[in-house]
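After the C-alpha cells below, expect a handful of questions from me.
Missing here: one protein chain of the complex. Every other protein chain is in place.
Up next, chain A:
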C-alpha cells in the first residue's frame, strides 16, 4: 500500500518576484538594445518605458498577493517576458518603417494595449472570486461566443482587411471579436461537456481497432464542424475556423479521453478544407501559396501570393543560429512583420536560439495551464483550464506552423507577441482566468473533517509524531499532506 505525498506547498510569490525581475530585464534590455543598434543611443523614453512596465507588473504581482496568493508563480513572468519581447520587436519594426519614410507608431499603441490588458487581468482577478461561477453562464457564453464569431459578417460593422473578414470597426479602431469569442466558447464547451461527457464517452462500433463513439452522439461535433466551415467560407479565414474547431475537438478529447474524437475531428476538418479549396478560390490560393511557395508565378501573384511567406523564410535563414542581433536585421522587408509575421522577425534578429527560447516560454505557459487542470478538483475547472491552455498552444502551433510553411498560412496572431489589441486583451484575460483556477488548484486543502470519533480526543495522543498520518509507521513524517484530499462537502454540488 502506498500513497502519494507532496512536499509542503509554498505559495511561490517570492519565486514569482525573482522570475519577474529577469522577465522585466529581458523586456527592457531588448528595448534598450534596439535603441543602441538603430540610433546608437538608448531610446529617449527608456526610463518612462521601464518604469511603466515595472509598475504594471508589480501592480499585478501585488494584486495576486492580495487576491490569488496561491496562483502559479511561473505564468505571469513568462507572459511578461513574451509581452516585453513583442513590444521591443514592434518598436524595432517601427524604427525600420520610419527609416524608410513611413509614419508608424505601432509600439506606442501596443504599449497602451499592454497596460489595458494587465489592468483587465487585475480586474478579472479581483472581481472573479471563484471560477465555478462561470459555469452558470454556460449557455449565455455560447450565445455570446457565436455572436462574437459572426459579428464581422454584419454589414456596416464588419470590415474586410486583406481578404479576411474577421474584423469589426468601432469608432475608428478595428477589433477581432473572435479573440474574445474563444474565451466565451471555452466556457461553453467546458460547461456543456462536463454534463454530457459520460454520454459522449460511450462506446460504439469498433473499426480497425479504434473504438468509435455511437453514431447518434455525432451531432455536436457535426454542428461545430458546420459552424467552423461557415467561418472558413464566409469570413475567409482558415485560422479562426481552425482555432474554433480545434478548441472543440481538443476539449472533447479532454472530457472523454477517447482518441477516436480526435481522429474524427481531423478527418472532418481536412475533408472540409480540401472541399473548400476545390470550391472557393480564396481558399485555393492559400493552399497554392503553401504547396508551391517558391514558384515564380505564385510568389508574384498580387493578392494571395506567397511573397510574404517566402520573405519571412529568407529572413529566418538570414538570422541563422544566433540571429543578427536586435536592430541589425531587416525584418521590415516582410509585409506585416509586426503582427502576422512577428515570429519571422524574431527568428531573424534572435536566431534559432532565441526563437526556441520564445517557443519554450509558450510551452511552459501551456504546461502550467494543463498542470492547473490536473490539480483543480472540479470538472468544469479542469476542462476550462485545459481548454484555455490548449487554445494558446494550438494558436502558437497554427501561427508558427504557417510562418514556417508546415501548414497553410492563416491570419491568426501570436499570443502576447504580435501587434493587435484584441488578441492582447483576450490573452491577458485568459492569463487571469488561468491564475484564478490555479489559485484554487494549489490552495492547500482545508484541515479535513471535524471531530469524527464519538469519544473525546486524548490530548497526549495528538502530540505523537506521525499520528496525523494515520497508520504511517514513521516513514511518512508528519510534515507532508496528501495530494488529493477530497472533502466530503466539496463533491456534493
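Note that a contact is a pair of C-beta atoms (placed from the backbone, for glycine too) under 8 Å apart; a residue touches a chain by one contact, two chains touch by 3 or more; residues count from 1.
Assume contacts and distances are computed from a predicted model.
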- Item | Protein that the absent chain corresponds to, by UniProt name, given "Transketolase family protein", "ABC-type phosphate transport system, ATPase component", "TRAP transporter large permease protein" or "FHA domain-containing protein" | "FHA domain-containing protein"
- Item | Residue of A:165, A:330 or A:371 touching the missing chain in the full complex | A:371
- Contact with the hidden chain, among A:52, A:158, A:307 or A:325, goes to A:325
- Of the candidates A:291, A:360 or A:406, the residue in contact with the absent chain is A:360
- List the chain A residues touching the unshown chain? 1-7, 12, 15, 18-19, 22-23, 25-26, 29-30, 33, 36-37, 40, 73-74, 77-78, 81, 322-326, 328, 350-351, 353-354, 357-358, 360-361, 364, 367-368, 371, 379, 448-450, 452-455, 457-458, 460-461, 464-466, 469-476, 482-488, 491-492
